[in-house]
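What you see is the complex with one protein chain gone and the rest in place.
Chain lettering (A, B and C) follows the sequence in which the chains are written, and residue indices restart at 1 in each chain.
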Amino acid sequence: MIKKIVSIVIAIFATSALLVGLEDLPKWADPKQPASIHVSPGYIEKSLEETGVPNIVTAVLADYRGYDTMFETAVIFTAGIAVIMLLRRSKNGKKA
Amino acid sequence: MVKRHEDVIIQTVCRCLIPYMQIYSLYVLVHGHGSPGGGFQGGCIFAASFVLLAIVYDLREAKRRFSEKTNGVFCALGVFIYTAIGWLCLLLGGNFLDYGKLSKIFPTDPVMARYYGMAGIETGVQITVMAIMVSIFLNLATKGKHEEVLEE
Amino acid sequence: MIEQFPALIVVTPLIMSFILFVVSYWNERLCFPILLATLSACVVFALGILDMVIKHGQPIHYYLGGWDPPWGIEYVIDHLNALVLVTVAIVAWLVALYSKSVVEKELHESKLPQFYTLFLLQVTGLFGITATGDMFNLYVLLEIASFSAYAIIAMGERGADFAAFRYVVFGTIGACAYLLGVGYLYILTGSLNMADLTQLIPKLFYNKALLVGFALFLIGVGIKMGIFPLHTWLPDAYTLAPSAVSALLAPLFTKVGAYVIIRIMFTVFDPSFSIKLYPVMDILGWIAAVGIAFACIMALAQSDLKRMLCYLIVAEMGYIVIGIASANRLGLTGAILHIVNDMFMMACLFTVAGAIMYQTGARNIYQFRYLHRTMPVTLGVFVVGALSVVGVPPMCGFFSKWYLILGTIEAKKWLLLFVLLASSLVNAILFFRVIENAYLEPRGEHAFAHDGGHPSISLDGVPWSMLIPMLMIAAGIILLGIFSGVIIKHVIQFAVPASF
Partner (left out) sequence: MLEYIIAKYNYWIYIFLLMIGFYAMMAKNNLMKKLVGMNIFQWAIIFYFVSIGAKKGGTVPIISGVHGHHGAEHLVVHAVDYINPLPHVLMLTAIVVGLATTGIALALLIVIYRRYGTLEEDEILEELKK
């Protein structure tokens, strides 16, 4: 019970802390918010002529930020190895 | 979950469905350049076909077609393809993952070399995602025992 | 070729981990040589990078994929990164050498290839975190390092799986808080590149959302590095993990987290943000002081050597935070030097704890009686590490503590000074307790009654493959102490932000 009360108190505290920042965040879908005018126009306007891929998300995913995607695939690989390591038991039934 | 339940209707439907799922996953992969899609989505659909096979038939049938060793090799192969393309660019004199340099060995201009480089890495992603998804499913569903579950 | 080193140091262990995993299907005995060869190559790359940085005298920029920074991902290596990279590479190499015999004893034979694969992925993640100049790339690499840590910790003794699950929950909160911080920076500036953010953030200094983002970064990285109130996952996870794993993770992962904190506070955010604008440094100082006091008391209460060392990590992280919180050149020099020293010190102590468990199965310090007869070399290494943690001059721990103390004096933070000195005393008591148990014979008992009159074995009964890395780490501690002046003169003084 005490754990629940403490969790609620922490959650309320965290909520209010996050709400403090709400004031200075841009409005939803504002075309003039910094996220939409600083780097992303470069992707939208240049990706077709620089990479030849009409799907901008693919172009950014696989080329501009392809290095992230490589590690993302490595994350999947890590998870797969981890699951095999944790669960797979060898054939003779011995606990491994 | 991965034990055999004989049901003619379900088995027949799945036998028809699975090849189309696999072809559809390849469609999602190659159309990732022009529409929503790509390696992850395609890989998941491909893995779903194996999961369906394991559920509808049984684990042994699925493993007969896609053995554990092949699966392990495929896990590493896909992400190896991705990294190897990066290394290839590096060896051709560019920075790591600079697909434009692939035009030195493929008969295209640098822009289209980027296009095909991306196709190559998406293929790698598809292979890894497919193999890992199958592997995670089989291990979670059988608690890591694989065939021994069928004998219980 | 040398200009490709920043990418090579991360990519080589990555690609070798796939090759290692596939090769293990055919020949399991090749795994360990591949691991060792890869890490040796990484040491070479790291030294090459450090050499290059010292020669150029300014950061090296490496554009991945050939795209210019705000659009593509960039690696920026300055003096700070290069130093951490070299230390991580060397310690990882030594621990890898050490791990072979321990892992073969503690893990099932069929798990070894997976363990070595995850070892390489872990090292990849640590190198990547250190080298990257992109906020989101750092998140992905942090997750690679965390995932491999979750899995290899869970392979430990009874209770390790539950500790690993708690680590998963805490680690996810940490990673998500970090990611949310990246989201706040992105929505306010539109950029993910650290160098670009350095330019953009001063315009937003009075933005409240920026402060929320900063707090989220501190919480996120704080969980990963185990700062005091967020450390609760750490003792269980590192105590119950296999010895080789705690010897790998305890020195490296937490310190790389400390590096990330320094990077975020002083490179991404302008130093004046956390010094002049908000009382961040005071808060951090208080947290560090309370954390060190708590960790020292908890460490005194433990009789399990590994668990005691885990609480010691929490205290050592407090030292680094004290260095940051003094907010002057001396303090930060001490903090950076302490990151390097602490990697060696913790590697030393955890490898010794692993070796004692390997040989005698003892983990409780009251079971260490007469250990100096059977394992004199191991205990010698332990004494070197212990003296270094306490802060005795020829060892490296003294010099970083010296700078930390000077930093607190210059900042006139007397409370922090007191905490530093008092905790050194407590450390002395802590280690004296262990050494007393191991070296001094209790009154009224005859030592030879137990080991049957056998003369002590010169090899400690521990294989050479474990003994040599331990001796090398001990030698490293002494050498780092002797050459700390050189390191500060050639590397660390350039790593401290110029505005200090």
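Couple of notes before you dig in:
The working rule: a contact is a pair of C-beta atoms (placed from the backbone, for glycine too) under 8 Å apart; a residue touches a chain by one contact, two chains touch by 3 or more.
It should be emphasised that the depicted structure is a prediction, and the values quoted were computed from it without experimental measurement.
The chain not displayed here makes contact, within the full complex, with A, B, C. Which of B:21, B:52 or B:112 touches the hidden chain is settled by the complete complex: it is B:112.
One of C:165, C:205 or C:439 touches the chain omitted from the figure, and that residue is C:165.
Although one chain is not displayed, chain C still touches it through residues 136, 140, 143, 147, 150-151, 154, 158-159, 161-162, 164-165, 168-169, 172-173, 175-176, 179-180, 183, 186-187, 192.
Residues of chain A that touch the chain left out of the display are 3-4, 6-8, 10-11, 14-15, 18-19, 22, 25, 27-31, 33, 35-37, 39-41, 43-45, 48-49, 51-52, 54-57, 60-61, 65, 68-69, 72, 75-76, 78-80, 82-83, 86-87. Where chain B meets the omitted chain, the residues involved are 33-36, 40, 111-112, 115, 136, 139-140, 143-144.
Please note the rule applied: only the chains that are shown with their structure count from here on.
Taken chain by chain, the contacts link every pair, so each chain touches all the others.
Here B-C and A-B are compared, and the pair linked by more C-beta contacts is A-B.
Centres computed as Cα averages put chain A at a distance of 25 Å from chain C.
Averaging Cα coordinates per chain places chain B and chain C 36 Å apart. Separating the CA-averaged centres of chain A and chain B is a span of 22 Å.
In chain B, the residues touching two or more other chains are 72, 75-76, 79, 83, 86, 96-97, 99. Residue positions of chain C touching 2 or more other chains: 14, 18, 21, 64-65.
Partner chain B is touched in their complex by these residues of chain A: 49-55, 57-59, 61-63, 66-67, 69-70, 73-74, 76-77, 79-81, 83-84, 86-89, 93. On the chain B side of its complex with chain A, the touching residues are 32-36, 38, 72, 75-76, 78-79, 82-83, 86, 96-97, 99, 111-112, 114-115, 117-118, 121-122, 124-125, 128-129, 131-132, 135-136, 139-140, 143-146, 148. Residues of chain B that touch chain C in their complex: 69, 72-73, 75-77, 79-80, 83-84, 86-87, 90, 94-100.
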